[in-house]
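What follows is a short report on a single structure.
Omission of a single protein chain aside, the complex is shown with its protein chains in their original locations.
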Amino acid sequence: MSLWEQYSAVRSHSVQICDKLQKEDYVVQPVEEVSPPKWHLGHTTWFFETFILVPHAVAYQLFNADYNYVFNSYYESVGARVIRTDRGNLSRPTVDDIFHYRAYVDEAMEKFLLCGVSKEVEELIILGLNHEQQHQELLWYDIKYILGHNPLFPAYDADNIENGLTLTAEGWADFSEGVYEVGYQGNTFHFDNELGRHKVYIQNFSIATRLVSNAEYLEFIRAGGYLDFSVWHAQGWDWVCEKHITAPLYWYEINGEWHRYSLSGLEALKMNSPVSNISYYEAAAYAQWKGMRLPTEFEWEVASSLFEWGKLWEWTESAYLPYPGFSKAAGALGEYNGKFMVNQKVLRGASVATPLNHSRNTYRNFFHPDMRWMFSGIRLAK
Amino acid sequence: MSLWEQYSAVRSHSVQICDKLQKEDYVVQPVEEVSPPKWHLGHTTWFFETFILVPHAVAYQLFNADYNYVFNSYYESVGARVIRTDRGNLSRPTVDDIFHYRAYVDEAMEKFLLCGVSKEVEELIILGLNHEQQHQELLWYDIKYILGHNPLFPAYDADNIENGLTLTAEGWADFSEGVYEVGYQGNTFHFDNELGRHKVYIQNFSIATRLVSNAEYLEFIRAGGYLDFSVWHAQGWDWVCEKHITAPLYWYEINGEWHRYSLSGLEALKMNSPVSNISYYEAAAYAQWKGMRLPTEFEWEVASSLFEWGKLWEWTESAYLPYPGFSKAAGALGEYNGKFMVNQKVLRGASVATPLNHSRNTYRNFFHPDMRWMFSGIRLAK
Amino acid sequence: MSLWEQYSAVRSHSVQICDKLQKEDYVVQPVEEVSPPKWHLGHTTWFFETFILVPHAVAYQLFNADYNYVFNSYYESVGARVIRTDRGNLSRPTVDDIFHYRAYVDEAMEKFLLCGVSKEVEELIILGLNHEQQHQELLWYDIKYILGHNPLFPAYDADNIENGLTLTAEGWADFSEGVYEVGYQGNTFHFDNELGRHKVYIQNFSIATRLVSNAEYLEFIRAGGYLDFSVWHAQGWDWVCEKHITAPLYWYEINGEWHRYSLSGLEALKMNSPVSNISYYEAAAYAQWKGMRLPTEFEWEVASSLFEWGKLWEWTESAYLPYPGFSKAAGALGEYNGKFMVNQKVLRGASVATPLNHSRNTYRNFFHPDMRWMFSGIRLAK
Partner (left out) sequence: MSLWEQYSAVRSHSVQICDKLQKEDYVVQPVEEVSPPKWHLGHTTWFFETFILVPHAVAYQLFNADYNYVFNSYYESVGARVIRTDRGNLSRPTVDDIFHYRAYVDEAMEKFLLCGVSKEVEELIILGLNHEQQHQELLWYDIKYILGHNPLFPAYDADNIENGLTLTAEGWADFSEGVYEVGYQGNTFHFDNELGRHKVYIQNFSIATRLVSNAEYLEFIRAGGYLDFSVWHAQGWDWVCEKHITAPLYWYEINGEWHRYSLSGLEALKMNSPVSNISYYEAAAYAQWKGMRLPTEFEWEVASSLFEWGKLWEWTESAYLPYPGFSKAAGALGEYNGKFMVNQKVLRGASVATPLNHSRNTYRNFFHPDMRWMFSGIRLAK
């Protein structure tokens, strides 16, 4: 695929994800971590405008100079930051405005790519596409949250990514202690946080070849797991008490029957699906209750060829920390990963919401331990 | 005008106010006191469905049983209350859904009115229309807030109600102490809180025949009014400090020149317009700084025939309290006024946003003393 | 009594109130509205040092220049304000330090008074004594709160002011509509907020000659008063829900029996005592539930000679507003009353905690409607 074809494919996929939305669904921000879909569409476009077209395309005219203020996110070195919680208060630019913005930038990118680009610029574009793919995954989380927290429980569409949430057979894979190698090595796209390939010492361990199912998790609930502080981290227990948590996100007990909101709408809980939309606190509490633990990210990476993965992001016990020799890139793009390396847990794998060609067994995803609006699940280790 | 014609006129006016909006503008709620325009359109419709059609129209079918949950506001006796801050998180029902809801209810109302209604039901309908007119005024406040707090500062339309914000000549009207009568008396529509006509004793007073202008208020700012706690109430001063208040809402100092966002967009401050979007705290501090005071609501009412009013709601020194003999109506409609009679200040008059035929010199509007997103101004007394 | 004798009597009474305390009881501030007793003792002393000795006593040396920062309260014009919530964090000055400070200032005052003072200074001293008497009343509230919110429920002393909380016989006093006079008139001490004597027009009313009893209030609880929003103001209902209010302050239901913490310790609820430690919201809800209302402050004042008062401060329906012609005094003392005239309700009468010679039937006490750590009760009107 040519660079333009790659660009074009990724860009149109973002639009396609939003295809089933009403205009109003693009606008709202029910909680801080959810961004309005129209913001994602604008922000990913802003990336190409700001980092490719403005510095590299001759005579490029900004679509709208104020958009930098509206669509910048955490890139503090490119101007004032929009306070996240404000995103849901902005009715303008409208959805139509943003689609015009996308078309304008895409046209400029097409023209720009016609003449060929330097290796350095190509790498930046590839980064921009991977950035957009990350936001595609967030789009799924956010769309589900917006529809799933509406009292009318509207469905996204009967045909949706959650239909892929199936499970394989149970089992364990065993490993012996020793020096292993982890980290990215190769010539394809990767993030700075998964570099470089390095040795780690791992003790004997076993890792489950299957994710924990809804049925298994329901046992934990029925055994009083959410009422027993002894299986929780102290901060996890505070979270359970303050937020009155009694089940995974999107689970509703209605007249004694457990239901779950999926992108198909509210439906009876599917017992043979992997439990999803789980916080680290819940994953760790479940593991503690089972007398087991979560794998480290290194155990996971070493073992990953022996089990199916990619349905749900899998919480690990590892904190999100720099690999040996890691250093932040200079400039705005340097903010990409390093600045988040505190108070977050690593998740490994990928999910049904992850775009094709955007997963690797060295990929290090990360979230705060109380987050659960993403497609996250549990794999046990011991 | 027949009842249907009245109904029809009021109902279509709500839609007309929103005519200039983009669909996205209907959805957002930037602060708690602002409701999304689509909510107003649904809520006023819900009023007729709930209090007229459901109890009185034979065989009426609810448009959507879940709408009661979505569009109920403070009427606690008609079911669970939606938390106000949640209104801006709901993308559904969509704007189109709500217009269908309005059409459905309007059609049912037309059919229902065809056969004639009892006096009691007619009064309820008139109440519903006045309720909708109150929300029409709120629509203006909320639309201005939504557009005026967007970093792109979009205009509503060059032709808008704020063009009417002009001033008459200065002057004072003087009154001697004695027993006066205040309160509503008559046969037209009125709210329970302005009943009944009763005697009050008023001391000698003088009241300005003109509102305070932007130019005059600017003097207060330039004299350091926002920096001098001695002219503020203690709670007003806390409000100034915590919220970093330095000017009326919608005022922006840009390169040393004062601007103001009006529904026409951002423009140079009009010195000869009345100062608007002012809190009680600011109005009282200004009066204190001038060595004067605000009128009581009784002074205002007694004097109202001697000056022009109706451009801006005018803060009074009076707290919002029950008139002698006031008692709450029974049932859901009893919540209309009485339950708000604490911690609020009375405003008298009307504003450029007030619908025609919805103002009286006995009308008692009320807001918390820190609110200023409404069209509020200052008239001095001494 | 000479001025020194008056001074001496008031000053020693403050110390006497604290006589039963442990040193630790002087230090804590369990909630914002409660001040540590040692702060009251220092602050009232600071008043005499700052407003009498520093400006008027020749060659007076400050006890400690930093004390102005520590003991100033709301007098913003005399230096930086201590944030109220911080008072409970200050272990120094110690209790002993503060008693030395009191002795030092008292000695200076004695010397200063020996030579006679001008009328103006005498008035300031009298104001200082009334100020200290107000803090004596607060001392009782705060001491009760500190001991009554300790899990060990320590008693203050069996012999205490709450023993005086008895009730007279039921009855009603009736008044006809007309012009009445209210406000202070005379030559003794009074606050600026009760000036000047002026006419008001009052409608026919009846007022209870007795306060509401614990037994009567218990009926309200048993009838579900705290669960029925329809008898509450909207803000009152929010307060009930957010704070989980189910009974007056200091009431505890233990094994089905109602108890109350008094200064004698935790004891069975005394049915024939007046209900105390009640917020305005509760008082108004109770009255609404009884189909009655609270009196206005003017009704109360006009009727006050016909009933016993002085056991508990009595909530009125009146908001705390300036009387006609009120204006703030200049300088720091001008802050005394006027700046609080918003969002507060007037209470009339006095309480068992009010010092002797500190009550008048024109006295206007005021609190926010959710406050209830003071000795407050309910008198009905209709």
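Order of writing sets the chain letters: A, B and C. Residues in each chain are counted from 1.
Keep in mind that, in the parts below, contacts are C-beta pairs under 8 Å (C-beta built on N, C-alpha and C of every residue); 3 or more make two chains touch, one makes a residue touch a chain.
All of these numbers come straight from a predicted model, not from anything done at the bench.
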Among the chains presented, those that the missing one touches = A, C
Check each of A:61, A:185, A:203 or A:272 against the chain that is not shown and name the one that touches it.
-> A:203
Of C:149, C:199, C:270 or C:290, which sits in contact with the chain we cannot see?
-> C:149
Option from C:88, C:274, C:349 or C:369 whose C-beta touches the chain left out | C:88
The missing chain sits against chain C at residues 22-30, 38, 66, 69-70, 86, 88-95, 146-147, 149-152, 154
Could I get the residues of chain A that touch the absent chain, sorted low to high?
-> 74, 76-77, 177, 179, 198-201, 203, 229-230, 232-237, 280-281, 284, 288, 293, 317-319, 321-322, 324-325, 328, 334-335, 339-343, 345, 369
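To be clear about the criterion, only the chains that are shown with their structure count from here on.
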Which chain lies the greatest distance away from chain B when centres are computed from Cα atoms alone?
-> A
If you average the CA atoms of chain A and of chain C, how many Å lie between those two points?
-> 57
Which whole number of Å gives the spacing of the CA centres of chain B and chain C?
-> 36
